[in-house]
Structures are given as structure tokens and as C-alpha cells.
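Removed from the display is one protein chain of the complex; every other protein chain stays in position.
The letters A and B name the chains in turn, as written, and every chain counts its residues from 1.
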Amino acid sequence: MSDSHIEHPTPQKYVQIAIVLGVLTAIEIALYYTEDIVGVFTDPLLIFLAVGKFIIVVGWFMHLRYENKTINRFFIGGMILALILFTIVMVERASANYF
Amino acid sequence: MSDSHAYPHEPTGVETRKLGMWVFLSTEILFFGTLITTFMIFKGSDFPGMKLTDVYDIPFTSISSFILLMSSLTMVLAHNALEVNDQEKTRVWLLATAMLGAVFLAGQIYEFTEFYHKGFELSTNIYSSSFYVLTGFHGLHVFIGVVLLLALWGIGQRQKGLTLEGGMNLEFVALYWHFVDIVWIVLFTVVYLI
Partner (left out) sequence: MTKIIEPKRQSSIFRRPSSETGIWSWITTVDHKKIGIMYGYAAFFFLLIGGLEALVLRIQLSQPDNNFLTAAEYNAMFTMHGTTMIFLAIMPISAAFFNYLLPLQIGARDVAFPRLNALSFWIFIFGGAFLYSTFIFGTAGAPEGGYLAEEVGWLGSAPNGGWFGYQPNAGMKYSPGTAMDYWAIGLQILGIASLISAFNFITTIINMRTEGMRFMRMPVFTWMTFAVSFLLAFSLPIIAIALFYVTFDRKFGTTFFLTEGGGDPILWQHLFWLFGHPEVYILILPAFGIVSEVLPTFSRKPLFGYAAIVFAGFGIAFIGFGVWAHHMFASAISPVAQAGFGLSTMVIAVPTGVKIFNWLGTIWGGKLKLNTPMLFSLGFIGMFLIGGLSGVTHSIVPADTQQTDTYYVVAHFHYVLFGGALFGIFSGLYYWFPKVWGKMYNESLGKIHFWLMMIGFNLTFGPMHWLGLQGQVRRTWVYAEETNLQFWNIVVTVGAFIIALSIIVFMINWIFSKRNGEKAPFDPWDARTIEWTIPSPTPVWNFSKAPIVKSLDDFWHTKYSEDEEGRAVKRAEADQILLDLEEEGLNPSEHIELPSPSYFPIVLASGLPFLGYAVIYKSIPLALIGSILLLIGGFGWGTEPLEEEAFEDSHE
């Protein structure tokens, strides 16, 4: 763990990352208001942006990039499991009403 | 953790408590996953009555979301300051984080009150129920985070200052805080924007 601390970014870098996050948020809000123009692409784009922000915070602010692979596997595994399970539930609930 | 004796620990090289914290956060994914799934299922249904879009105040929520996002920056700066053992800066950034969190919470309370006055109560319909329980559960997490941050700040006032050793130290509070932040990143999109 001690060696991983050495690689952590500098404060300047953190501020730059935060600016990126802020810009992404601004785009999200803009997308909300331009839904009529962007149309069907709005929701996928919004999800894409949220995932991007998520990865940035987890990877850099939470230092997951610099962590041991055990931790990475665990967190990412939990993430994937949750995604699969809940996708199935949502799809099943949505489709049950049509059959 | 030290191996003062021949008794071995941590064959993986990860600190035990950090590992425990990440395991905890991984299960938190499932907590919020269940809440979000329920919310999505109900959001997609067409039950008559007041809709979420009837009460939302997107500009307001955008600002409070931005505030919570920036609290992650101050948190990571506090962590960074402690890594180079700058106690003064650590305390300042900690307090800043706690304050930003408190502002976010105040915003949420204001938002809930507004919605309530518009007639959008907990038991109005499934939209309101799932909205309040989901965002309320997140709010509870923010509240606990603020308490932990203030506790750390209090400990930091002592002569010895803060360290990155020992129990619920700054690193773990930081991990928790960032996690609460990423949950809101998802919630902001899923609950409000989509």
C-alpha cells in the first residue's frame, strides 16, 4: 500500500479532474434542456456521462486505479453482479406487462 | 498494521481495514442497486396522479449536485494534505467538505419541504414513495458522512493531530464520502435528468 501512495496525483491534478467533472455536469444539465433537439440520444448520452463521472471519481479520487487487484476485483465484481441482476429484474418486470 | 511478531498478516499486501472498507462499499452497491431498480420500475409505470416532473426544480438540484461533486474535490485535497502531514490544510479541507455536505443536506431538506407543500407526500403514490425512500436513504448516508467528517475535524484539533493510522481514519472516511458522491452522480442522472 505504501508504494501506491507515492503514485497518487498532485493537488493541481485533482483540481483539473474536478474541472472536468464540473464540465461534464454542465453538459448533463444542458442535455436535459435540449432534449427536444437531441431526441432519442439524450438518455443514452446522459447515462454515458454519468458512467464517465462515476469512473473518474472512483478511479482517481478513490484511488481505485492505484489499488491492489483484490480490491479492484471485488468492487468491479459487485458492480457487474448488481448490473446483471437488476437488469434482469427490470427487463422481466417491463416485459411481464406485455405478455 | 504491523507485524511486530512472527505472526503474519496481509499476504495479499492490502491493508486489512482498507480491504474491509472496500468490501463494505461493494455491498453498498447492492443496497443502492435495489433502491434504484425499484425506482426505475415505478418511474416507468403509468400510474395516475402527480408525476415527478410536476415537482422537480432542475436548476436547484443541479446546483446542489454540483456542490456535492465539489465536496469530493475538497475531500481528496484533505487526504492529500494529510499524506504530506500538513495538519493545518487537512483541517481546513475537512471542514470545507463537511460544510459542503451540510449545504447539500440543507438543500435536500428544502427540496423535500417544497415537494411536500406541492402535495407530493411520502404516501401520495409510488412515484413519491420511491423518490423519498431512495433520495432519503442517500441523504442518510450524507448525514452520517458529515458526522464522521466533523468527528475527524474534532480529533484533528488535538495536539497529536490526525494520522492515516488506526481505526476510522481519514482515508476510510474519504472512501465513504467519495462513494456517497458517486451514488449521487448516478441518482442525479437516473432520478432527475432521464
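FYI, a contact is a pair of C-beta atoms (placed from the backbone, for glycine too) under 8 Å apart; a residue touches a chain by one contact, two chains touch by 3 or more.
This is a predicted model, so every value here is computed, not measured.
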- Which of B:133, B:150 or B:164 contacts the chain that the document leaves out: B:133
- Can you name the residues of subunit A that touch the chain not displayed here? 70, 78, 81-82, 85, 88-89, 92-93, 95-96, 98-99
- Query: What residue numbers in subunit B mark contact with the hidden partner chain?
  - Reply: 1-2, 4-12, 14, 16-17, 19-20, 23-24, 26-28, 30-31, 33-35, 38, 41-42, 45, 47, 49, 122-123, 125-126, 129-130, 133, 137, 151, 165-168
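The working rule: only the chains that are shown with their structure count from here on.
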- Message: Centroid from C-alpha atoms only, then distance subunit A to subunit B, rounded to Å. What do you get?
- Response: 15
- Considering the complex alone, what residue numbers of subunit B touch subunit A? 12-15, 18-19, 22-23, 25-27, 29-30, 33-34, 36-37, 40-41, 44, 58, 62, 65-66, 69-70, 72-73, 75-77, 80, 83, 174-175, 178-179, 181-182, 185-186, 188-190, 192-194
- List of subunit A residues in touch with subunit B within their complex: 1, 5, 8, 10-11, 14-15, 17-18, 21-22, 25, 28-29, 31-32, 43, 46-47, 49-50, 53-54, 57-58, 60-62, 67-68, 70-71, 74-75, 77-79, 81-83, 85-86, 89-90, 93-94
